[in-house]
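Heads up, one of the protein chains got dropped from this complex, but the rest are sitting where they should.
Moving on, here comes chain A:
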């Protein structure tokens, strides 16, 4: 006899557009997706090249720099070799062995004649300097630890990034559905 009726999801109606596509159109849909990802990637890498920083945009994770910066603020960094590090500047640095960079203010600098510097940092809102955070036996930071210097900021927007990091399932769900949407829709 005739086939029994199939549940709506299984009948793949939302894929009708895709089913009518020939090979070229299907490849074009995949390319579309690839182009969007590539464009985002190229913008990020471009920012890296232009600013000289390996992470040109960062999100403040803690309240250790209040009232200057709050959790969720977005910071724009540059890391030009020519710019000297000065006391009072806000730097983003990475401690060896730790993945997450820290945003604090430069407190003290020792400078040698050849330009090499060692510096100490402290969060505005912290009671003590950052020596306790540095690696075992490390008392100073060097230029190589610097990810960048803060040149500008946008408040609060970074909260989305924090949410995505705290709830990775949310992040993957958003990315999955966005990807699906781009792949299935024409233009």
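The rule is simple: a residue touches a chain if its C-beta (ideal position, glycine included) is under 8 Å from a C-beta of that chain, and two chains touch if they have at least 3 such contacts; residues count from 1.
Just so it is clear, contacts and distances are computed from a predicted model.
From the set "Signal peptidase complex subunit 2", "tRNA-splicing endonuclease subunit Sen2", "Origin recognition complex subunit 5" or "2-hydroxyacid dehydrogenase", the protein name that UniProt assigns to the chain left out of the figure is "Signal peptidase complex subunit 2". For chain A, the residues touching the absent chain in the complete assembly are 1-4, 6, 10-12, 16-17, 19-20, 24, 27-28, 31, 34-35, 37-39, 41-42, 45-46, 48-49, 52, 54, 185-187.
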